[in-house]
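What follows is a single structure, and I will ask about it in a moment.
And now, subunit A:
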Amino acid sequence: MNYVIIGNSTAAIAAIEGIRSIDKQGRITLISIENHHTYSRPLISYLLQGKTDFDKMKYRPDSFYEDNSVTVVLGKKAVKVIPDMKAVILEDSSSYEYDRLLIATGSLPFVPDISGLDKVKSMHTFMTLDDALELEKSINDKSNVLVLGAGLIGLKCCEAIKDKVASVTVIDLAKQVLPSILDKTSSDIVAQHIEKQGVKLKLSCSIKQVYENSALLTDDSVVRFDALVMAVGVRPNISLLRAAGVDTNRGVLINQCCATSIEDIYCAGDCAEGYDMTADCKKILALLPNAYMQGFCAGVNMAGEEKIYLSGMPMNALSLMGLHILTAGIYEGEEYVFQDKKGYKRLFYKDDMLKGFILVDDIECAGIYTAMIRNKTLLSSMDFDLIKKKPALCALAQERRTSLLNRKETW
Partner candidate 1 sequence: MQREGTDNYRIPSGCAICGIFNRDGKRISGSDIIQAIAIMHERSNGLGGGFAGYGIYPEYKEYYAFHIFYDDDRAKVTCEEYLNKHFDVVNLSRIPTKKHPKIVNEPLIFRYFVLPHPADLFSSQLDEQEYTSLCVTRINTDIEGAYVFSSGKNMGVFKAVGYPEDVGSFYKLDEYNAYCWTAHGRYPTNTPGWWGGAHPFSLLDCSIVHNGEISSYDANRRYIEMFGYKCNLLTDTEVIAYILDFLVRKLGLTYSEAASVIAAPFWSTIDRKDKEEKERLTYLRNTFSSLLITGPFSIIAGFSGGIMALNDRLKLRSMVVGEKGPAVYISSEESAIRKICKDLDSVYSPRGGEPVIYTLRGGIS
Partner candidate 2 sequence: MQVNDMKMIKVNEKWCLGCHLCEYYCAFANSGVEDMVKALKDMMIQPKLRIEQKDKISFAVSCRHCEDPICVKSCITGALSIIDNVVSIDKKRCIGCYTCVLVCPYGAVMPSQEGAVRKCELCVGNSVSSPACVSACPNKAIELVEV
Partner candidate 3 sequence: MPINYIIPQFEIVRDQSRCIKCRVCERQCANEVHHYDEDYKIMVADESKCVNCHRCVALCPTSALKIVKNQDSFKENGNWTAEIITDVYKQASSGGVLLSSMGNPMKFPVYWDKLLINASQVTNPSIDPLREPMETKTFLGQKKHEIKRDNEGRIISNLGPQLELSTPIMFSAMSYGSLSYNAHESLARAAKSLSILYNTGEGGLHEDFYQYGSNTIVQVASGRFGVHKDYLNAGAAVEIKMGQGAKPGIGGHLPGTKITEDVSKTRMIPVGTDAISPAPHHDIYSIEDLNQLVMSLKHATDFKKPVIVKIAAVHNVSAIASGIARSGADIIAIDGFRGGTGAAPVRIRDNVGIPIELALASVDTRLRNEGIRDNVSLVVGGSIRSSADVVKAIALGADAVYIATAALLALGCHLCRTCYSGKCNWGIATQREDLVKRLNPEIGYERLVNLINAWTHEIKEMMGGMGINSIEALRGNRLMLRGIGLNEKELEILGVRHAGE
């Protein structure tokens, strides 16, 4: 069996581990555009902060590829997939045949075409290790940095550089920070917190026109900058498979076995659009745990065994300048809100089931909430009032929690 994997991040590594859990002999070739050992992408902000280093950033130990006998082709871009010939062509026109192919190319930063953008010398995105290193090279303690986009990437980028530069300004079209995962109250908490940390924040505004070192905003104010970071959003990197004729939506559509519409081609990670159990439809779930689950599932299926992954759901774990934010599921149905000096909590429940939650700092045992969502645990079967205050196993019925804790049952 001859496996080819495009991509070198979480989903690709998970696929290797999935294949090797079944097939110890098959040949695996991994092709990646980046010229680095597999590293954990979210850690690029911590690298800049000095909280980690090149070695500690590695997602798997150096010997990983050797231990799993994987041939690695780094720094090469795959340009064409020919399903009929079951081959992949790289930019240097070398080609690799495959019996099973996995596309784990993740997502690409979305750079909106703002007029004058081509004149900006120091324009960066903040997705890869190289992006981070380039950004680091172009800033110093006198630089003013403008970050477009107050989402996960934008704010993590601020956190990364705020102590290394003179000033950081973040602007976002939305009325609040982290619009995709927080509600109004929690995002205000985050906003006040990061402003207290010296980050300038301008919401409900965008760039009308940009010049070499300054930007004219929609509120007609001008912000000078020495470096501009585009963190407006991401797009799934699906051009390769779309050209090959695979069914796609925003991302590459995959079934419960992470297989695409073309036989022997699988897809996993941020570029895949799989089933989201909370929304009960296919969605892109660009989160690391989901990438691993899909990658592993794809690996197992590629190796000939059957594995189903239908428990994907949106979830986020974000630590931002000392704040800890945990969110999961969808924000529908009745709600329970609680806030004290320990933190903010908002639970969403419908049809006798927990649907989603937002936690800021009051995050202990959040995994119990996540498990309740994933397993559709009936709230009537437990002491819901108790669990509203604090996620706890003692809210479960006695036999249930005893058999769970004694590993007689899994969630």
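With respect to how the candidates were assembled, all candidates are chains of the complex that A comes from, given by their letters.
As a working rule, contacts are C-beta pairs under 8 Å (C-beta built on N, C-alpha and C of every residue); 3 or more make two chains touch, one makes a residue touch a chain; residues count from 1.
All figures in this text were calculated on a predicted structure; none of them were measured in a lab.
Undergrad: Looking at this complex, which of 1, 2 or 3 sits next to subunit A and touches it?
TA: 2
Undergrad: In the complex of these two chains, what residues of subunit A are touching candidate 2?
TA: Residue list for subunit A touching candidate 2: 10, 14, 40, 42-43, 46, 51-52, 56-60, 288-289, 292-293, 296, 315-319, 324, 326, 328, 363-368, 370-371, 383, 386, 391-395, 398, 402, 404-407, 410-411.
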